[in-house]
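This is the structure I want to talk about, given as structure tokens.
Taken from a larger complex, these chains appear in their original positions, while the remainder are omitted.
Note that the chains take the letters A, B and C in the order they are written out, and that residue 1 is the start of every chain.
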Amino acid sequence: MTTSVVHPLAHGDSVIHRIDPRVRLLCVLAASVCIAATSRPGPLLAACALAAVLVLVARIPWRPLWRRLRVLNAFMAIVLLTVPFSMQGETIWQAGALGASREGLAQALRIILTGNTLVLLLTSLVATIEPTVLAHALLHLRVPDKLVRILMFAVRYIDVLNDSRLRMDRAMKARGYVARCNAHTVRTSAYLVACLLAQSLDRAARIERAMRCRGWRGQFPVLNHFHAGARDVRFACLFAGALAAAMVMP
Amino acid sequence: MNDPAIQVPLIRVRNLAFRYHAGRPLLEGVLFELRAGERLGVSGANGSGKSSLLQLLMGLERPAAGTVELFGHLCRDEVDFRPLRGRIGLLFQDADDQLFCPTVEEDVAFGPLNQGYSHAQVRGIVARTLADLGLAHLAQRPTHQLSGGEKRAVALAGVLAMQPDVLLLDEPTTCLDEDAQARVTRLLLGLPQAMVIVSHDPHFLRCVASRTLLLRDGALCAMPVVRPVLRSV
Amino acid sequence: MHISEGVLSVPVLAGGAMLAAGAIAVGLKKLPDERIPQAGMLCAMFFVASLIHLPVGVSAVHLVLNGLCGVLLGWAAFPVIAVALLLQALLFGFGGLSVLGANIVVMGVPAVLCSCLFHAGFSTLTPHQAGLRGALAGGGAVALGIGLMTLALWLSSGTAYWPLIGTVLLAHLPVMAAEAAVTGAVVFLLARTRPTLLAPALT
């Protein structure tokens, strides 16, 4: 019954998967800054196309991709329904007292385009990194050691705790529990959370002992190192070129 | 508890198949019936699919093929299983998964509350169930402080409080020391319900089951003839 | 309780990122090395708890528990929330990298504030009082978070986002109720069965 929550998208060997994770992270960061800072439709459309190409190259399965885009675009639907009507400007469509403005519509479309582009980029370049590898990459990018250790522990134990949650979930269902909007459900959820909390703290205490048994003195040694090669540099140059080209679009 | 007029089997399973997401088939063509008063033992090696079989009977896993009929009702979906879950009690292999309420009393009350009894009725049921199993002294104890054997007994109380017609027991004696095992065995022998008892301990199954099947290569078959061997305990 | 990618303006994104970085630095400083496994486990636990859904009317809300996070971790809630949000962005696509800083502030600041308020004079609390405070912390953390979200949206676009902000507010009312109820019940339970967990050990 173990279904892992913590697994990278597309356990694949696409070109993207083979690029140094540090390079991919830096590419997404640079692109995020550029895309967030631009407001003209040309560059946004070009960047969105670039992100879509990367998603195709990384061979992201459509089901998780669709799930992500659905989460984002449920919110974007609200943006599209509110922003055109609340922004001042040239009215292009009148519905009773409400008028949609051209500027508002443009703003809403800009938000939708930006959001989708950034999510596609994150999905293709970063979500395809094995989480433990990502942690190491962050360590090499000078993210504080303690923060990365918290990430490593979390990645390590999310599945352990989640399996436990799923087993308790089944045991509850087997005893006729159905989540409803009532006090019994609130109390039951609280029991579940308290159980998970107690389990995680007990395990943390045992882990701390296991670490002491193996001579831990307060520092976490690092063994793995990354080596960026010619392919990674080529990818970075290509990505930078494409991004720059997108940004100068009319 | 069982209406003697009912002639249909309590559980009827036909050609049941099951596999994990992308794994090899774990069960294939499982076929059996459970009738009132029977205690069906299911033996088999670790990983042979014994636990999965019980989960399928409760509708907690979905079969790849085949049908499960409970009390004469064909059950396909969550909606079909839900109203019948109170009539079938499943005892989980690891009592810790089942005991998530802070105190014994609250845990035993969980099932009856889900069945919609009033708080006063539930209090009565809890007191009676705990007394029947000789656990009344544990009522106020936090569940996480119980010993292994006590946990198993309280988990059983939580299942019995729902007054099920059938019990599904997943390795009810595993990880228990001999005293606790003997105690659980006595408890089970004193219950009127029909049971499916899954265990990898053939000795225990001979003590409690009225007939025993072996789960091997994904299917249920008759137990091979017992060949006695000299073995020290 | 995530702000989506694409909505906030660049200055707000940058401000959020800087505030978050500072707060995480303080949180890490207050977190001794030997507590790192505990912080990591709690991070995993809050991630897993966010997979629990409660039905509200026709829809469902998932637990956020940033109030409880603050009550248990104090300032160390910042790095823990940061990691949990990063993982949610990576694994589920909630939020994203550019709004990560803003989202950390939206969840973390209420957590730390709630922790301060909750622990004021804690030693004298009965389980019921603790539970009540827990409920206030849970509901209050969401309310404060919505406040910060509103501020971020308003700073990004002024009055143009008011209807959007109103919709977001409405959508979070059931979350607030669910958080208050669950956090209150959890804290009551902990105060009853494992009171040592509620001691401000990590502040």
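Keep this in mind: a contact is a pair of C-beta atoms (placed from the backbone, for glycine too) under 8 Å apart; a residue touches a chain by one contact, two chains touch by 3 or more.
Not measured: the values here are computed from a predicted model.
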Subunit formula of the full entry, expressed with the displayed chain labels: A x1, B x2, C x1
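Here is the rule we go by: only the chains that are shown with their structure count from here on.
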Between the pairs B-C and A-C, the one where more C-beta pairs touch: A-C
Gap in Å, rounded to a whole number, between the CA centres of chain C and chain B: 40
Interchain centroid distance [CA atoms averaged], chain A/chain C, Å: 18
Shared interface positions of chain C, touching two or more other chains: 189, 193
Residues of chain A engaged with two or more neighbouring chains: 191-192, 194, 198
Touching residues on chain C, where the partner in the complex is chain B: 189, 192-193
Residue numbers on chain C that touch chain A, as the complex places them: 4-7, 10, 13, 24-25, 28, 31, 33-34, 36-45, 47-49, 51-57, 63, 65, 68, 72, 79-80, 82-84, 86-87, 89-94, 96-98, 157, 159-164, 167-168, 178, 181-182, 185-186, 188-190, 193-194, 197
In the complex, chain A residues that touch chain B: 1, 3, 164, 167-168, 170-178, 184, 188, 191-192, 194-195, 198
